[in-house]
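Single-structure report; data block below.
All protein chains but one are shown at their positions in the complex.
After this line comes subunit A, so read on.
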Amino acid sequence: MNVSIPNILDQIIASIPLFKPELALIIGFIVCIFMALFIERRWKNSTFIGCVVTLAFSLYYLIDQLSTTGTGFSGMWLVDPLSTYARLVIICSTLIIAIFLQQRHSKNNGDVYSILLAATLGMHVLSSTSNWLMAFIGIEMVSIASYILVGYFSQNKVQSEATMKYVLFGSVCAAVMLYGLSLVYGLTGNLDFQSAAHLQGLMDAPEAIVTLALLFVFTGIGFKLSFVPFHVWSPDVYQGAPTAITAFLSTIPKVGAIVLFARLYQSWSSTAFYFSELSTWFIIVVAVVTMLIGNLAALRQQDVKRMMAYSSIGHTGLLLMVVFAYQDAFSYLLFYVVAYVIMNLATFIFIDQIEQETGSTSLLSYAGLGKKMPLLFTAFTLVAVSLIGIPPTVGFVAKLLVFTSTFSIFQSSGDTGPLLLLIVGALTAVISLFFYFKIPLYAFLRNSDQPITDKKQVSVLLIIAYILTVLVILLGIFPNWLMEKVS
């Protein structure tokens, strides 16, 4: 392909409108670094304001993009409704995380915002590409930014150990994924996983090499999504990191990674060749094992953050089930993602609020708190109900949609795979009842000896959490509001 340089330049300039939200993030990232260096000393919170303004600009350009579909930068950048809505979710939840950080870590926090913006940029890249090069850059950007975020506020042994484990595990997974990608590139000679040449190359390749390459590639994605067996880092890191960062880790990186995985699965599972069968069986087995291990391990946790880590592993299993069930309609995936993000953000804000008042994240310390903080624990219980999947909450609607669709796949094909998914999904929903209900059990039915004085302070963060709780109920009763938007 002998394209002259002016032509290439024209093509790049023509693709810039598709890249505006990310350009805003890039500029904001650089500006935030300088603000943290020079302005933060004289004018407190200036970096936070810079970060919020950047996110607002990015949001504005994204809303502008809502109706556009297209590719840019010679097919490396892909804008479609799935990517735009996923990026909307990412931006909105990053905004909440930024406020969370500002409220809880007001001292010496200048650089955290620029790193948060870098992570957001990485997630944007992940959710709007079908090119392996971009996907790898996105995964590494999110990973490196998350390592720094986890370690940024570390003051004691536990936090620094969590960071170290995260870095080592993440880097090994990225290296293995890179090796797998090099094999895939060798087999296909093409880096775009949706292209015909790529699929043709995978069809012609010997089975053993394809198995090895695919499993290696899934390792990297599996680390970001934390499905079994790449989940071992998440309980330690979730427990060791500050709660604001845990809220970040448990929600936003998963949005980007699941969108990438959905695109990958959609293009790879559509043929009748060996690699399609392999990816289908891989997703079924991994989803089943992830749901089982996540929910069973959560049963015996005494620390709420650790319990939520296992619960989010369980939800990853369900997300994989959604990817399996809806290969053509992405709106259901988006619905589940939105529901998951809302529920998890609210939960972590509640956990953090209680940690602020009692200084502990242990379940035992929740004893008797329900009478002292009735509103907070009522809302917390509602979110827990939604996490289990009981009506009238958004978690119920999300699970109902997934189970219905998996059931119809089972009816039309009669395979054991979907049936297995259904049985395990229903079983783990029942198991999850036991550990989520520990929260209201301790809070309302147990009494504690220690007197705890309620400070009665209403913070911005709590108001956000209550709004999220109201959303959980409202979207549970009127799921159409969201479904009509995203489909």
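Criterion: a contact is a pair of C-beta atoms (placed from the backbone, for glycine too) under 8 Å apart; a residue touches a chain by one contact, two chains touch by 3 or more; residues count from 1.
Operating definition for what follows: contacts and distances are computed from a predicted model.
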{"item": "UniProt protein name of the chain not shown, from \"NADH-quinone oxidoreductase subunit K\", \"Zinc protease\", \"Sarcosine oxidase subunit delta\" or \"ABC transporter substrate-binding protein\"", "value": "\"NADH-quinone oxidoreductase subunit K\""}
{"item": "Candidates A:Val53, A:Ile137 or A:Leu474 - the one touching the absent chain", "value": "A:Ile137"}
{"item": "Hidden-chain contact residue, picked from the options A:Ile27, A:Leu183, A:Leu215 or A:Leu420", "value": "A:Leu183"}
{"item": "From A:Gln103, A:Thr163, A:Thr246 or A:Ser279, residue that would touch the chain that is not displayed", "value": "A:Thr163"}
{"item": "Residue of A:Gly28, A:Gly110, A:Gly151 or A:Gly294 touching the missing chain in the full complex", "value": "A:Gly151"}
{"item": "In subunit A, positions touching the absent partner", "value": "1, 132-133, 136-137, 140, 143-144, 147-148, 151, 154, 156-158, 160-165, 167-168, 171-172, 174-176, 178-179, 181-183, 185-186, 189-191, 235-236, 239-240, 297, 301, 306"}
